[in-house]
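Of the protein chains in this complex, one is absent; all others appear in place.
Going in written order, the chains are labelled A, B and C, and every chain counts its residues from 1.
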Amino acid sequence: MVIAIVLFVLIVGSVLFHFLSPWYLTPLASNWSNIDDTIGLTFWVTGFVFVVVNLFLAWCVIRYRKCDGHKADYEPENKKLESWLTGLTALGVIAMLAPGLLVWGEFVTVPEDASEVEAVGQQWHWSFRVPGVDNKLGTTDVRFINADNPFGMNPDDPDGQDDVLIAGNELHLPIGKPVKLLLRSKDVLHNFTVAQFRVKMDLVPGMVSYLWFTPTEVGEFDILCEEYCGVAHFAMRGRVIVEEEADYQAWLNSYSTYAEMSSQPAGNAAAGETAYAVCSVCHGTQGEGNVALNSPKLNGQEAWYMKRQLEYFKSGARGSHEDDVYGKQMAPMATTLVTDTAINDVIAYIETLPDIPAPATVTGDVLHGQEVFANCVACHGADGQGLQALNAPRVAGMTDWYLVRQLQNFKQGIRGAHRKDMYGHQMTMMAATLPDEQTINDLVAYINTLPQ
Amino acid sequence: MSTATTMHDETGHVPPAEVEEVELYHAKTWLGKYVFSQDAKVIAIQYGCTAIAIGMVGLVLSLMMRLQLGFPNEFSFINPSNYIQAVTMHGMIMVVYLLTALFLGGFGNYFIPIMIGARDMVFPYVNMLSFWIYLLSVLILVASFFVPGGPSGAGWTLYPPQVMLEGTPGHEWGAILMLVSLAFFIIGFTMGGLNYVVTVLQARTRGMTLMRLPLTVWGIFMATILALLAFPALLVSAIMMLFDMLLGASFFMPAIVSMGEQLDHSGGSPILFQHLFWFFGHPEVYIVALPAFGMVSDILSVHARKAIFGYRMMVWAIVAIGGLSFIVWAHHMYVSGMNPYFGFFFATTTLIIAVPTALKVYNWVLTLWRGNIHLTIPMLFAIGFIFTFVNGGLTGLFLGNVTVDLPLSDTLFVVAHFHMVMAVSPVLVLYGAIYHWYPKISGRMFHQGMAQFHFWITFVGSYAIYYPMHYLGLMGVPRRYFSMGSTDFILPSAQGLNEFITIAAIIVGVTQLLFIYNLVWSLFKGEKASDNPWNATTLEWQTATTPPGHGNFGKELPLVYRWPYDYSVPGEDIDFLPQNQPPRGAG
Amino acid sequence: MAQVEGQQHPISIYFWVWGLLFVLSAGSYMVDYLQVQGYLRWTLIIIFMLLKAGFITAIFMHMIWERLAMTLAILVPTGVLLAFIALMSLEGDYTNITRETFFAPAPHVAVEHTVSH
Partner (left out) sequence: MTITLLFMAFLMGVVVWWLVKQTINIKPWVMDDGVLVGDVDAGVLSEPKAKTGLWVFLAVVTSMFCLFISAYAMRMKLGDWTPLPEPDLLWVNTGLLVLSSIALQWARNAAKQDRIDSLKVGLNVAGVLTIGFIVGQLFAWRQLVDDGYFLNSNPANAFFYLFTALHGLHILGGLVAWIRAVSRLWRGSDAAQVRLSVELCAVYWHFLLIVWLILFGLMLST
């Protein structure tokens, strides 16, 4: 008896939950409204069956519960009833399947006028490639991938020379134009998902998969990786920005093509030395850092990382948070390096400085720190030397008090929260896993023990 | 009738009823009786205890995951590495080492011989080996918790390339131990499976035609056939994966860059692994489900005092589901990057499977209709199963339909669906079955109050966990995420729902301890059970002693005169006629 | 099925089949020996292979004397697996097409492995 009432409550509760709860599909932002329709249809059909079958179940329990003198019917089967039920079920299944197959047909057939864009996945970042004026993407291969050619562009392919390479987690798309997204992975399986677009597809290393959609809403949308891809899977984020054609073109033009990138001059260390004079006031003549001035050590740090941070400081992606006291000091300094060439030159000069190990100032439980560091290894490497391929800077042998402060900043959202700081965002998620200050100290104490 | 008569003249063997008890190997020593036993019933209990023990580990791992999801970053003992290791081990333990082993190794061993009127399995020695190899595989799996790097954190699907790369926890030792353990499991299972199939085919007692088998036996029998044919796919993928990992082959490994360095592999295809894995993985769902279908049919029939509705259709459906389950595997792979045209084929086959499955549900409900429903504990679990399974089965129609799967794949909707259909449903049947047969197996009744409490928390609690989870998935919350961080599209209130789910999960999880306590308590303190406390018809209730001794049936095997569902037969005084009761006027 | 002793088939049938098997084996050896290439090679060798397998299963493993249920139980799973093979072959083609379309062609044909034999 109780069970029948509970069943009834659960049925009603489920239906009410469906209609009243705020949790449902996100607002659609692409042409795939017919996917939403198939979901709606499936909800109606299955909901009907759910309610009817379970109500009947509850009613049977009440009506035919045990009572004295009552005997059950003896009816081993009822062919007619069973045939009817089979037929009706088959009808319901066809009603759901047929539209499903039709929509899938649309999904596998990409419209002729769709423009191709490539999304490249790697542990745990996105980057993108847009065909240049020839509207054709060049071929690529894993064997070409290195620090200077992260996209693995085929240097001999004329189609690839004008491809625009976007080494960042943000993709812009013009509104109302169908896009065929080609999906390529450099290492493991990933998945390109934008919840509002409804469609998703895995990126499979060793082949290229695709999906297509037409963005219909202007706005910013999160890209999530939805195929498990390693320990930082949950932190692999990107963003799609859908905008008007003109804005899109402006954005596209701010990136260089493959040909331009490969012909960029290297930094000039001699020229950089002059510019470094300003930096040496705080960071020291040898770039050894100064704890009293809250300036971290620079020598030995990786060039690409320092370059990115300078650009972030300049653009306000870093050092603009009101609680980031020391970052705010650095921001105006970075603006003194007006051009990209100036930045390259300064970095080139810092690279010539000798790598002087920073003194250890942080103490903690090294063993505990080692345990925690297991989660950092995947990006920063087992010896904390950093990996450009994973956008992870060197941490071993760098200024330890600075590491502590940055970890705290990441954890509190003082650093990495800015929308343009896409790599920092990942670090905020990782730093969030450090529960307290003691853990941070233990971790940094362990990093101090790593070979310099 | 036709099979019975046509086959009659083809046989020239000794009728089982005349097999003497002496023929059996009776153990003389304590070790031979209880440890290295060749008695299927003892092996069944060994299987059951091992499976439940490792299952408890799986349960603890799931609670650890739920703690992190409900209260992100609050607990310092959970970090991204051991979180994903918990996800992996939880999945593998529950699916293979708990459910498969418990349904087939546990219930299969206990009930196949006794329900078909046999003294034991046909190859008792192989049967014993099967258990010890299973135990070895469990130990290897457990060992992976203690090796450097810990157990594999590749997800229970063990997809390459990530399974063997830096950046995945346990890529050094954990993954290898997992594959080796699986290989042992498969070898052990094959030994057991051969036994089950041959026993059903050849050791049935006189009068026990195939169409007089209880549905429990049908379910286990079909599941065993599925497992025998599907597990080789897992073995094949495990062997090939080990070749890739240890010998540098490139079956599944394409040319890739890992941690900034080119690897030596080239040309392989990760999708190939996925096909092989799911060629095993989908039938695996039914390996777990079919025995549950069978057992719940019997429980419903006994406690509703009514013949199972549409027995022939039920058998038909079990066989059809079993056959179809081999050609639907790629519905797990709609968004895997496989040839997209496969989607049409697999969506069609997948939705076809819904028809026989739905039919089974109707027949269960129709068994209750016009019945005489005794709301005993096993019956409560059976009703709970129907409700849960209807829900889980219907959400399967979302995921099986290729278009609808697009937005839902890889989200919590999937997690909620397969837990409803593959975790909660079969587990409710497991509990129902354990309560139902506990009096026979142990000779004592279980404690009613504790069992009631256990039922209500488990049934309502599980629904509270998984029903709302579907809606998180609809909103787009992905699975296997350590934490959501900030997104634009997930409502902040979703975190509140996550907390609710975690609290429900903890309550349900802790309540399972009560179940184990009840099992142990009742073993010593429970009220003595009669031989046939539920007035059931099937042969296991007609044994001379309770619990049944070695050889099951004392001196003479029972003869079977009727099908197993003669409940409330019109014109009879009592509401059940055991299978071995001769027709009136003939005895 | 009249079982056991009654099941003696004329011994000559075995010899006949052995003879056939040798002829078929010789056929497939000739295909290899005569360096027949391309689809013809494939087709011929697979036909010879299946014929041999069929004969052995049917005669030596007594399949044609089994009861229908048994035959079906063996043929149906095999059929499903054959379909699996066909699907995998399609899948391989699809993967390779995406590779040829989007990836740079291999720098040179694998030279390292033309070691003399």
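Going forward, a contact is a pair of C-beta atoms (placed from the backbone, for glycine too) under 8 Å apart; a residue touches a chain by one contact, two chains touch by 3 or more.
The shown structure was predicted, so the numbers you read here are calculated from the model rather than taken from an experiment.
Undergrad: For the chain left out of this view, which of B:V197, B:M445, B:V460 or B:I503 touches it?
TA: Considering all chains, including the one not shown, the answer is B:V197.
Undergrad: At which residues does chain C meet the chain that is not included here?
TA: Contact residues on chain C toward the absent chain are 3, 8, 11, 14, 18, 21, 25, 28-29, 31-32, 41-42, 45-46, 48-49, 52-53, 56-57, 60-61, 68-70, 72-74, 76-93, 95-96, 99-100, 106, 110, 112-113, 115-117.
Undergrad: In terms of residues, what is the contact footprint of the unshown chain on chain B?
TA: Within chain B, the residues touching the omitted chain are 1-5, 7-8, 10-13, 15-16, 122-123, 190, 193-195, 197-198, 201-212, 228-230, 232-233, 235-236, 239-240, 243, 247-251, 264, 266-269, 272, 275-276, 279, 307, 311-312, 315-316, 319-320, 323-324, 327, 341-342, 344-345, 349, 559-563, 565-566, 580, 582-583, 586.
Please note the rule applied: only the chains that are shown with their structure count from here on.
Undergrad: With chain centres taken as the means of their Cα atoms, state the distance from chain A to chain C in Å.
TA: 48
Undergrad: Counting only residues that touch at least two other chains, what does the list for chain B look like?
TA: Residue numbers touching two or more other chains: 269, 271.
Undergrad: Enumerate the residues of chain C that touch no fewer than two other chains.
TA: Expected reply: 95.
Undergrad: Note which residues of chain C are touching chain B in the complex, please.
TA: It comes out as residues 1-4, 76-77, 80, 83-84, 87-88, 90-92, 94-95.
Undergrad: Any idea which chain B residues touch chain C in the complex?
TA: 10, 12, 229, 269, 271-272, 275, 279, 323, 326-327, 338-339, 342
Undergrad: So in the complex, which bits of chain B are touching chain A?
TA: Those residues of chain B that touch chain A are 72-76, 79-81, 84, 153-155, 159, 161-162, 165-169, 254-262, 267-271, 304-313, 335-337, 340-341, 343-344, 347-348, 351-352, 354-355, 358-359, 361-363, 365-366, 368-375, 380, 383-384, 386-387, 390-391, 394-395, 397-398, 401-404, 406-407, 409-411, 456, 459-460, 463, 467-468, 471-472, 474-476, 478-485, 487-489, 491, 493-494, 497, 565, 567-570, 575.
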